[in-house]
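Apart from one protein chain that is not included, each protein chain of the complex appears where it belongs.
Each chain gets a letter, A, B and C, in the order it is written, and its residues are counted from 1.
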Amino acid sequence: MEKLTISEVKQIFGEIKKVIDDNKEFLIKLDAAMGDGDLGLTMTAGFDAIVKEIKNTSDNDMGNVIAKMGMVMSNVAPSTLGTLLATAMMRAGKIVKGYAEIGLKEIVDMGNAAINGIKQRGKSEVGDKTILDSLYPAIVELDKAVKDNLTLDVAFEKAFKAAKEGFKKTESMVSKHGRAAYYGEKSIGHPDSGAAVGMLIFEGIYNFFSKNK
Amino acid sequence: MEKLTISEVKQIFGEIKKVIDDNKEFLIKLDAAMGDGDLGLTMTAGFDAIVKEIKNTSDNDMGNVIAKMGMVMSNVAPSTLGTLLATAMMRAGKIVKGYAEIGLKEIVDMGNAAINGIKQRGKSEVGDKTILDSLYPAIVELDKAVKDNLTLDVAFEKAFKAAKEGFKKTESMVSKHGRAAYYGEKSIGHPDSGAAVGMLIFEGIYNFFSKNK
Amino acid sequence: MKKIINNPDNFVNEMLEGILAAHPDQLKSASKDLRSIVRADAPVKDKVGLATGGGSGHLPVFLGYVGKGMLDGCAVGNVFASPSAQQMLEVTKAIDSGKGVLYIYGNYGGDVMNFDMAAEMAEFEDIKVESIVVADDVASAPKGNEKKRRGIAGLFYAYKIAGACADELKSLEDVKKVTEKALAGMRSMGVALSPCTIPSVGKPTFEISDDEMEIGMGIHGEPGINKGKLKTADEIVEILMRNILNDLPYKSGDEVSVLINGLGATPKEELYIAYRKAHAILRESGIKIYHPYIGEFATSMEMAGMSITLMKLDEELKFLLDKPANTPFFVQA
Partner (left out) sequence: MKKIINNPDNFVNEMLEGILAAHPDQLKSASKDLRSIVRADAPVKDKVGLATGGGSGHLPVFLGYVGKGMLDGCAVGNVFASPSAQQMLEVTKAIDSGKGVLYIYGNYGGDVMNFDMAAEMAEFEDIKVESIVVADDVASAPKGNEKKRRGIAGLFYAYKIAGACADELKSLEDVKKVTEKALAGMRSMGVALSPCTIPSVGKPTFEISDDEMEIGMGIHGEPGINKGKLKTADEIVEILMRNILNDLPYKSGDEVSVLINGLGATPKEELYIAYRKAHAILRESGIKIYHPYIGEFATSMEMAGMSITLMKLDEELKFLLDKPANTPFFVQA
């Protein structure tokens, strides 16, 4: 597979939703340890609404579809991470406004726009023990894949691996943002719940490619 | 012993206080079962204050001294039973106003005045599962003792026994007054906490005579 | 239950010191022991004095309603225990302007006996005293036996109506009459979800398991009419409302004020969820709602639970209900 259609992007969101659903309790537990414990609830609600909403969307502008998902996330899950993901999706959508299909090159641009959106809205950086720490290494992998001319499924297998590694590394980091920041040094030893979401998003995408090789 | 002096009456109140103190938890438990559980607290506080107060009383009018104890009880323990006991002591005191000593005959008159005071203030009768059910049989014994010309110590031994029996009998009665009345038939099986106080008062008096034979 | 207290024996006195320190412009003590608290401007010229009293642990009941448009004074007992007749007498003397004093208090053995003693003492001092005993809890005795019922959150309405009427400088008889009318049309019932702890006792007054509630339980933990599994808010309100509505009974065309009262630990969010259902039931029954009150009006320290009170209104009662009031615990503009 070299390009993704809108219909395939919709399927990918379906796969992400499934992974998030399966990990609801895991996310609650992670967030409860260093936050308010709602992440499992907000994320399942957010992706559930996105999947419902896009089913009814006949828009054939990839950018609009993805930005719309951001709006849905913002409305349904206006928590910290929901709002950051909403910002990310809206910025990513902007990049591919007018497109009907997207390839790895566009996906990397979208990823960078998303990461910049999160950084700006969250006033945060890679290394601050947030979702950025699983998203960023994954996007770096995709960027490499463009240069190495890899196929989408191979690229996303690597990206998922990088996201997973990134998530694991958050365990030894110190939280700098959100509720977890109140724990300071005490946050060491607890992996970040938002980074887990970043990893699960890439797991969902990976699952899509596993099923559609 | 045929007569009681004011100093002896004071000692008797000291004995009552001791018995009440020893039974604090017992009274709390009884009252908690069918009421608010404060009886152990109010009664120890009430008799404690009485004993402290009478130490400083140089009044040599038996009636005044006993009425004064009623006032103290009313001020310190204005719960249901505290108020009823206060009424009882004030009425009893009235009977012996002007006396320096009291014999069994006067004591019976005081007991009857006390019982009538409780009945009037509490709108209650013997058999309603209250303190009356231990006080009344005891006074009946004292009345008999007057007729039989018994000494004070023998009379009060019988009175204590009657009060104890009276208390036990409340177990099978139905509460008609106070918080316990809300339990209706369910109060059967629980002896009445106020009747326990009636019994303990006579136990205190009995202890005085045991020590002063 | 964990409490923010010092020595449990000083619980009531320290609370009173705090209240007097916070509201010196509104309240003063009429005695050395702080147990007889009256309005700072008592006695109010030409006004009937309104006195209440009862055990502590129910704030805002009783003391919290002493102030403009409501009560003139309050005798303060220990936790869940009546104040003494002597303390009531101090209040009575401090608030009598010569127009007489009305006692308004809840129907509890100790309180009744002490207020009766106080009334005898006050009359001895030539103060005219009348008494009203609030007995609004339908769960505490069956219909036909209304005199045996306990007083709960309905006390608030009794104070509000009597206070507004007394403010109009009406006579003792008139104030008593309109308050009795309000009480005749008033019914309450509550539910408890958790016990509370008397500070000096240190352990809960009763036990209720984690998935249970007690319908009709009193504010000192007196047993209710039904102990059962915890139900939904809508089901609980249905039960309370059915008992209340059937008891008077209230009927289509009636106009009522509704009071949703929290017992202490129940959040206001839940009280509004309860109000939502009460509102719907009244609408379905054709009963008009005039002025709802939702909040903590009569509590049992940290007990979880709530009660509902209805008061039937006519034009006179509506007028009095609407009048302003300003006390440390209740302000109506």
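Going forward, a residue touches a chain if its C-beta (ideal position, glycine included) is under 8 Å from a C-beta of that chain, and two chains touch if they have at least 3 such contacts.
Worth saying up front: this structure is predicted, and the values here are computed from it rather than measured.
Engineer: Which shown chains does the chain we cannot see touch?
Structural biologist: A, C
Engineer: Which residue from A:T80, A:T170 or A:S193 sits in contact with the chain not drawn here?
Structural biologist: A:T80
Engineer: If the hidden chain were put back, which of C:C165, C:M306 or C:L321 would touch it?
Structural biologist: C:M306
Engineer: Identify the residue among A:T42, A:S134, A:T170 or A:N207 that touches the chain left out of the display.
Structural biologist: The missing chain is touched by A:T42.
Engineer: Residue by residue, what part of chain C touches the chain that was omitted?
Structural biologist: Residues of chain C in contact with the hidden chain: 1-7, 11, 14-15, 17-19, 21-22, 56-57, 59-60, 64, 191, 193-194, 210-211, 213, 230, 232-234, 236, 264-276, 279, 292, 294-296, 299, 301-302, 304-306, 324, 326, 329, 331-333.
Engineer: With the missing chain put back, which residues of chain A would touch it? List them for me.
Structural biologist: On the side of chain A, residues 28, 32, 36-38, 41-42, 71, 74-76, 78-80, 82-84, 87, 121-122, 177-179, 181-183, 186 touch the unshown chain.
Definition applied: only the chains that are shown with their structure count from here on.
Engineer: How would one label the connectivity among the chains shown: line, ring, star, complete, or other?
Structural biologist: Here the contact pattern is something else, fitting no line, ring, star or complete shape.
Engineer: Could you find the chain whose CA centre sits the greatest distance from that of chain A?
Structural biologist: Between chain A and every other chain, the largest centroid distance is to B.
Engineer: Could you find the two chains linked by the most C-beta contact pairs?
Structural biologist: By number of C-beta pairs in contact, the leading chain pair is B-C.
Engineer: Starting from the mean Cα coordinates of chain A and chain B, work out the distance between those two points in Å.
Structural biologist: 78
Engineer: Using CA atom averages as chain centres, what separation in Å is found between chain A and chain C?
Structural biologist: 56
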